[in-house]
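Sharing a structure here in structure tokens format.
Removed from the display is one protein chain of the complex; every other protein chain stays in position.
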Amino acid sequence: MNSGIGLIVWIIAYPFVSFSLGVLLGGYGRKLTARIQRRVGPSWIQPFFDVVKLMSKKTNVSHGYMHDVAMMMLVGGTLLTMYFVPVPGFHYFSQFGDYIVIMYILLVPPLGMALGVGQTANPNGSIGIARALQMLAGYEVTFVLTFIGFAMKNGTTSMYELMMIQQSGGVATWGLVTNPLLGVAALFCLQGMMNEKPFEVVIAPHEIATGPMTEMGGKYLGMMFIQHLINLVVELTIYMNLFLGGATNWFEYVAKLFALFTLVMSVNAVYGRFRTDSALRFFWKLPLPMAALGVILIMINGI
Amino acid sequence: MSSIITANDGRDIMPGANAPENREYNMFIGPNHPGIEGNFALKLVVEGDTIVRAKTEAGFLHRGFEKLMEERLFIQNIAIVARICVPDPDPNEENYARAIETIANIEVPRRAQFIRVLVLELSRIGSHLFTFGGHAGTIGLYTLPNWSISDRDRVLELFEELTGGRVYHIYNMPGGVRRDLPSGFKQRVLDVMSYIEERLPEYDDIFFNNKILLNRAQGIGVLPKDKALEWGATGPDLRGAGFAHDVRKDDPYEVYGELEFEVPTGEASDAYSRLMVRRREIEQSISIVRQVLDKMPEGPVWNKQPNPLKWRVPAGDAYVRTESSKGEYAYYMVSDGGIRPYRVHVRGASVTHGVHILEHMLTGARIEDASQIMFSMDACPPEVDR
Amino acid sequence: MNAQTQAPTTSRPPAATGAPRMTEALVSAITAETGIATFRTKSPRRIEGTVQADALHSFAAALRSRVGFEHLSAISCVDWIAEGEFELVYHFWSYRDSHLVSARVRIPREPGSMATITDLWLPASFFERDIHEFYGVVFQGNTDLERYILSDWKGPPPMRKDFSSRDFAHEHFTFKDYEPTWDELIDGGYHGQKRQGEGSDE
Partner (left out) sequence: MAEKELTQRTAWDKVLANLRKRSLWMLHYCTGCGAVELPPTMTSRFDMERFGIMPMVTPRQADILLITGYLSVKTLKRVILIYEQMVAPKYVVGFGSCTINGGMYWNSYTTIKALDRYLPVEMYLAGCMPRPEAIISGFNSLIDKIGKGEANSWKDYYENYEFYKKNQDHVFGDIETHHDVPADGRYFGILEAKR
């Protein structure tokens, strides 16, 4: 399916598939949180209703040309990342770009957000962006480190090949099993990357009134929601491909996606959020040394 | 373009900030902001993440209660006083009734006094559970509000059965209480009390011993004992600083003098210490409720008063104090012998906590802690505004 | 459970029985020294009396330093319009002896002016600002008398007795088409009084 008509169909359909998965994941996450809080919770596809509602709103207010472009960067960057992350049956683009490329493109959405939010001149938004960049400094180093260790061990930086290597021997060859230190360190980073508590300092409604989203309404907020939903899928898939052996078929893929998300959302439901400085301190105290140790062990043991 | 700023009227309260050469900038928290308790506003001058100056703005909830009371009959005011403090309304009713009783020398039947204590303590439990929810919300732990606020609903249901109202009860009348306990009510109160007692360890697990809360609440919003006394803190905020003062103990009203309870205090004087004082007060309140139900005598609950439309209270004045869940709650009532009160001054518990103490404590704090500090003081804006 | 939860629970014993008399005696001594009328015990734990406006500051200072009235509970203001006077009532509470002293001060209504006690009690700042807003009394020496609760208010100080809240509401707000008439049971009701007032004008 990685050539010819099939490829074109994939390229066209993939954003929609990804968005639908994101809607299901988002709805599932909210439902799960609600159950932990002993509530019934919203509909399973609540994020879909939210997005439709937001996209159908009308406003005469514009924050300027740059703001609109930045919103395109936000969604575009995420979609681009999405294409480079291999999923079962579709890894055409991953042969052109390894994880290093993904790392670069992953920085586009936050940049777009920073540009767009900067246009709104709201201090809450600016603080939110500053916090987002601080958090980036917290988890990005560790996450890259875990990847470097993993790539050193397997001798490749291609995500597809890493995935294939892990799939060679069942659960025993999963990254999380062969390199538990790296896997767990990356799990912390995933929580930070997905902006879930205890690292949800960017949105922080009680502190900075949802930060970057403060001035966003209607279609702008709708774009941010779409980006958020697709981002859920992309980030979970990246972790899955690196440490949970990826997936061979879609059934396995969806099952792993939901299982991983269950873990993330459960932690999210029973913890409050860190202060920004404590969050950074946490990242540098626990996951970073863990990842560093993992890399050192790999270097000592040789390939 | 900026919603938070324009919602705040756009007035430049802090001259000099926002100037290009200045590194400080204005930031508004409230009145439309989730991190604010009620309809209230904080105007902050911030440098980086640190608050340089803080000013509160109140008055969004001002209804002019003191004036309204002067223009209404004694009996009409019973219905409006509860509205002064929304989460914990009963100290208002208690104060209002007791002020009239003190001026007019009305005796309250013993059973009614016990029932009043019961209502006050239930209200305290409800208010504290509400505050826990708010405090947990400020650190983003939304599971606790979902639990504690729905547990508070059980208390509200008791109120509904007893008084007919969930939030506002209009139950204390000068001369007693409006009606006696319904049959089987005692048992239902005891059931709710044991339910809440069972739930408290669960709260400990998810909230009070949560590592994130310890990380965030300890060491912020420090209000040392000498400052607390100097700045006029009362109630749990004063006790959280290690000073055991409780109006129920030191200036006993109703039958508090006959009941046995402890006054919990904290050592560290920080936000966490005040929070724990409240948590332990719930245990004390449960114990008080049990004692009250145990010791309550039979008898009438209301000394009948004359025709309410022509009811005159003799000339005189009285200053009555009550320990509300927020602190010292006092009314100063003056009557000139007419059918309306001549003057009622409401001294809300939050006038010190929510205004000057908050301004002092926010100075030097970080933005992310502002809302938590406010909730740890448990300031109630309608009490400030009246 | 951590250390905080197990902090000692202190239960303060009620004040010694000899204390009330001592407090009363001390208050009387201060009033005698400063040459003001004696205070009397109104009811258990409540002492009240009158103080001259210019003597209040020194009286309050003595009360705080010598008898230990550390807590300013409230400052109330009453508008005695018939006598042309404002009455300020200062409520002080002693943590040591569990007593409340209410000191009354009468000042002329025009111009309402009084010395501040914010230098002794910081919480006085709120109460003085409040009285300034709602009665128009100026507290000399208080630097923080800016509008607070009534910052958008354009009318006269609303708590003065010559200000009618209902008149103001009728002038400034649009009502629904109906209005309660039950209050005609009591002294003719608002509209009854208005009609009478209009009748006498003609």
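Letters A, B and C mark the chains as written, and numbering starts fresh at 1 in each.
Operating definition for what follows: contacts are C-beta pairs under 8 Å (C-beta built on N, C-alpha and C of every residue); 3 or more make two chains touch, one makes a residue touch a chain.
This is a predicted model, so every value here is computed, not measured.
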item: Chain not shown, its touching partners among those shown; value: A, B, C
item: Chain not shown: contacting residue from B:R166, B:K211, B:K295 or B:K310; value: B:R166
item: Chain not shown: contacting residue from B:R83, B:R290 or B:H360; value: B:R83
item: Candidates C:K42, C:H57 or C:R166 - the one touching the absent chain; value: C:R166
item: Among B:V46, B:L68 or B:I206, residue touching the chain not depicted; value: B:L68
item: Sites on subunit B contacted by the missing partner chain, in the whole complex; value: 3-4, 6-10, 31-34, 38-39, 59-64, 67-68, 71, 79-80, 83, 86-87, 130, 133, 145-147, 149-150, 152-153, 156, 166-168, 382
item: Chain not shown, touching residues in subunit A; value: 30, 34, 37-43, 46, 48-50, 52-53, 56-61, 205, 209-210, 213-218, 221
item: Chain not shown, touching residues in subunit C; value: 151-155, 158, 163, 165-166, 168-169, 172-176, 178-180
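By definition in this document, only the chains that are shown with their structure count from here on.
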item: Chain located farthest away, centre of subunit B as origin (C-alpha); value: A
item: Interchain centroid distance [CA atoms averaged], subunit B/subunit C, Å; value: 21
item: Intercentroid distance (Cα basis), subunit C paired with subunit A, Å; value: 59
item: For subunit A paired with subunit B, centre-to-centre distance based on mean C-alpha positions, whole Å; value: 43
item: Where subunit A touches two or more other chains at once, by residue number; value: none
item: Interfacial residue positions of subunit C with respect to subunit B in the complex; value: 1-2, 4-5, 7-12, 14-15, 43, 45-46, 70-74, 76-79, 89, 91, 95, 98, 100, 102, 121-123, 125-127, 134, 148-152, 158-159, 161, 163-166, 185-186
item: Subunit B contact footprint on subunit A (complex, rising order); value: 33, 36-39, 61, 63, 120-124, 127, 197-198, 200-201, 204-209, 214-215, 269-276, 278
item: Partner subunit C, residues of subunit B touching it in the complex; value: 57-59, 62, 64, 66-68, 70-71, 73, 102, 204, 208-209, 214, 229-232, 234, 243-245, 249-251, 262-268, 272-273, 276, 280, 309, 317, 319, 321, 328, 330, 332, 334, 339, 342-343, 345, 347, 351-352, 355-356, 384-385
